[in-house]
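Note that this complex is displayed minus one protein chain, with the remaining chains in position.
Chain naming follows the written order as A and B, and within any one chain the residues start at number 1.
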Amino acid sequence: MMGPVDPALREALAKQFPDVFAAEGDLDPNGVVVPAALHVALAKTLKESFGFTLYVSVIATNFPTAEGETYEVATVLRNPTTAQPFWWRVRLGADPQLATLYPLFAGADWQEREQFDLVGVNFVDHPDMRRLMLSEDWEGFPLRKSYAIDTPHTPWR
Amino acid sequence: MAIDDGRSFEHPLYHYWENSPGGGIGLTTLDRLLMHSARHSLWFFPMATSCCAIEFMTAAASRVDLDQAGTIIRPTPRHCDVMVVAGTITVKMAPRVKKLWDQMPEPKWAIAMGSCAICGDFYRDIYSVVPGVDVIIPVDVYIPGCPPNADQVMVALQRLQEKIKLQLEGKFVERDLRPGTMIYPKIGTHGDARQSAEVAQAQLDGARGLGVGGKEHRVPRPAAVQAPPEADATSDSGEQS
Partner (left out) sequence: MNLRQRDRINPHLDLDTVDAAADLMALNMGPQHPSTHGVLRIKLFLDGEVIIKAVPYPGYLHRGVEKLCERLTCVQLTPIFDKHDYVAPMTNEQALNIALERMLGVEVPRRARYMRTILAELQRLASHLLWLGTFTLDIGGTIGGGASLMMYTFREREPILDVFEMLTGARFHYNTHQVGGNRHDIPDGWAAAVKTCMDQLAARMPEYEEQCVTNSVFLMRTKGIGVIETPLALELGLTGPNLRASGVDLDLRRDAPFHAYDEIKVNVAVSNGCDTHARFEVRIAEMYESIRIVRELIDNVPEGPICSLKPVRTVNQIKLPEGKQMYTAIETPRGELGTWLIGGGAEKGACPYRLKIRPPSLHAMAALPYALVGHTVSDVVAVLGSLDPIMGEVDR
């Protein structure tokens, strides 16, 4: 139904982010890959100039590779007037750190805490980077591929 | 065990009465009264966490109406006799469940409603789920199902009343087994109390995969109703998990 980026938006964005959007050919259908340094700037531009004011979600994923752990953080925004969603991805290395979107979107508060809790991506400058779902003393990050699904937690299981 | 030998009913006045002439008669009458009221005014504490809680609410609401059995649902542990654990218990919740159970005054009973409370359902193997609430508290009656039908709460209540009666009469009460660990012949005793022997046998056979009457049994489909093969197979495959 919806491609990740519609052409008019891509053209407008190419002026500001030539590295990402002015490349040859089609953009990655899975979502544009953006350098971590541009993460906040892109979100700010989308929110303030293109009307993507609805904060939808943030998704962190763990990809273990032969060279070591890698992570991907995808962010989804939506334009409430056209109902068009927009998402992009940031690739991170073995020690995942990414700037927070909390100053731009209040909803990022809990969403980023949840991803920190389950995947272990650290969002820098977040005012309150605690676990959200699991108890404070939990060890490990359950949604990492190396975490066993049936990890015991004495005395309860 | 939640059902103990009845010592928790003991009151200092008992000794006084027992020793006074004719007091024994009064005591037995009082015992009967206690027994009656304990059975017919069970107050429920809803330890309601997830989906089964909705079905428990339905049981309390218009159609099943638990109130007709003299129960009141009170969200305060200190007022209640029966804890109904309806829903998944997680590692984060487990200490709270234990604490709430400890706050309930004796005598107290527990009902585990739904497969999550019984054994953890398919969340059983997950890092954050307690595999069955009987890891934490002793359970008297299990209601199997995901979720159990609302009227099964009523059946469980009857089973509990029966157990309380036996126990207060000083009879031996067999412990209900967790359905997962049950051997087949016990299925009938645990489920619907009004179930007849034939129905129980049919259910038992069905559970063993034999079909009704111990034979391979299949109802042939009348030719007129037969749907085209694609749609037919589709509706065939609708087994509930």
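Quick note on the criterion: contacts are C-beta pairs under 8 Å (C-beta built on N, C-alpha and C of every residue); 3 or more make two chains touch, one makes a residue touch a chain.
On a predicted model such as this, the values are computed, not experimentally measured, just so you know.
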Which of the visible chains would the unseen chain be in contact with across the whole complex? A, B
Residue touching the undisplayed chain, where the options are B:66, B:93, B:113 or B:137: B:93
Of A:14, A:27, A:40 or A:54, the residue touching the omitted chain is A:54
Just name the one of A:37, A:66 or A:83 that touches the chain not displayed here. A:83
Going by the touch rule given at the top, which residues of chain B touch the chain that is not shown? 46-51, 53-55, 57-58, 61-63, 73, 75, 87-88, 90, 92-93, 96, 100, 122-123, 126-129, 146-147, 149-150, 227-228, 230-231, 233-238, 240-241
Could you please point out the chain A residues that touch the chain left off the display? 1-2, 29-31, 53-57, 59, 61, 74, 76, 80, 82-83, 85, 87, 89, 104-107, 109-111, 114, 118, 127-128, 131-135, 142-143, 147, 149
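By our rule, only the chains that are shown with their structure count from here on.
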Taking each chain's mean CA coordinate, chain A and chain B are separated, in whole Å, by 45
Touching residues (chain side chain A, partner chain B) in the complex: 133-135, 142, 147-151, 153, 156-157
Applying the document's contact rule, which stretches of chain B touch chain A when the two form their complex? 91-92, 94, 125-131, 135-136
